[in-house]
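For this depiction, one protein chain was excluded, whereas all remaining protein chains were kept in their positions.
Up next, chain A:
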Amino acid sequence: MFSRKSRADGGLALLAALALGLYLIFLVLPLLLSLRSSFTNENPLRATNEFIGLRNYREMASDVQLRDSLVFTLTLAVGVTLAANALGVAFAILLNRTHLSYRVMRTLAFLPQVLSGVIVGFVWQTILTQDGLLNNVLTSVGLLDEPYPWLGSPRAALVSIGVVLTWVLSGFTTVVYLAALQSVPIELNDMATMDGVRGTQRFRKVTWPMIAPGTTISVTISLITVLKLYDIIAVLTGGGPANSTQSTALYIVRLAFTSDRLGYASAVAMLLLALSAVVALAVTGALRRREVTL
């Protein structure tokens, strides 16, 4: 029993304590400091750092840039999560075969996840920009008369970023749904076949319920990924045109490092944290209940 503590256990306890200490110093403490800073007007440029109570939080209520960033972020999060999970399920069903060529395709499907956000943003920028590869191809085959600004107007930029993120996340969702599909017992599929259940009915009654655990993890991670995303948007549009693609994560970094408004940046960060927590808990809760009832 471990309760009979020997001197030799000291080393292990020390290592464990070191790990816990690092977590406290580099995760818990920053969180508390950020919370504290959100009640101040901390600004290194103006050398102010006083407690101002809830003033930052009141300012957030009337901050148009913040409101726009939240609308953009949530629209993107919901749209991309739906698209990436629908594509992931479809792709997984399509690739759920054991033949070598299918295994090669499964390997390739995950590739977007391996590249850094900076490279992904970069590649897509060369494709989507005004004189980019997409316009180049579309105009040369006559589908477009003149280059279309895929990243140049607010709405087109929103859709373009959505497509890029869906592409990245689909690699992940496909692998998760493939794993879920492979955990469906073969007998269940055989039984469905014998009972003559096919097509959409089979998907609704057999496949979809069985991959419910995969849905929980895949949807939650998709949402959280978009909520904290920084690099891809920073490279693709930098938040433009006219701040229309400035996500809340980008806005926080701009407030902190460009405007030097550390106190206010911390308050917005607290809002993003609360939003992530609520979304993660609500979605996992709802989807888990679904797992049980099915």
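In this text, contacts are C-beta pairs under 8 Å (C-beta built on N, C-alpha and C of every residue); 3 or more make two chains touch, one makes a residue touch a chain; residues count from 1.
What we mean here is this: contacts and distances are computed from a predicted model.
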Undisplayed chain, where the name is taken from the UniProt record, one of "ATP-binding cassette domain-containing protein", "NADH-quinone oxidoreductase subunit K", "Sugar ABC transporter permease" or "3-isopropylmalate dehydratase large subunit": "Sugar ABC transporter permease"
Contact partner of the left-out chain, one of A:Met60, A:Leu165, A:Val206 or A:Ile252: A:Ile252
Among A:Thr75, A:Asn136 or A:Ser259, the residue in touch with the chain that has been omitted: A:Asn136
Contacts of chain A with the absent chain, listed as residue ranges: 1-2, 6-13, 15-16, 18-20, 22-31, 33-34, 37, 91, 94-95, 97, 99, 101-102, 105-112, 114-119, 122-124, 126-127, 133, 136-137, 167, 170, 175-176, 178-180, 182-183, 213-214, 217-218, 224, 227-228, 230-231, 234-235, 249, 252-253, 256-257, 262, 265-266, 269-270, 272-273, 276-277, 280
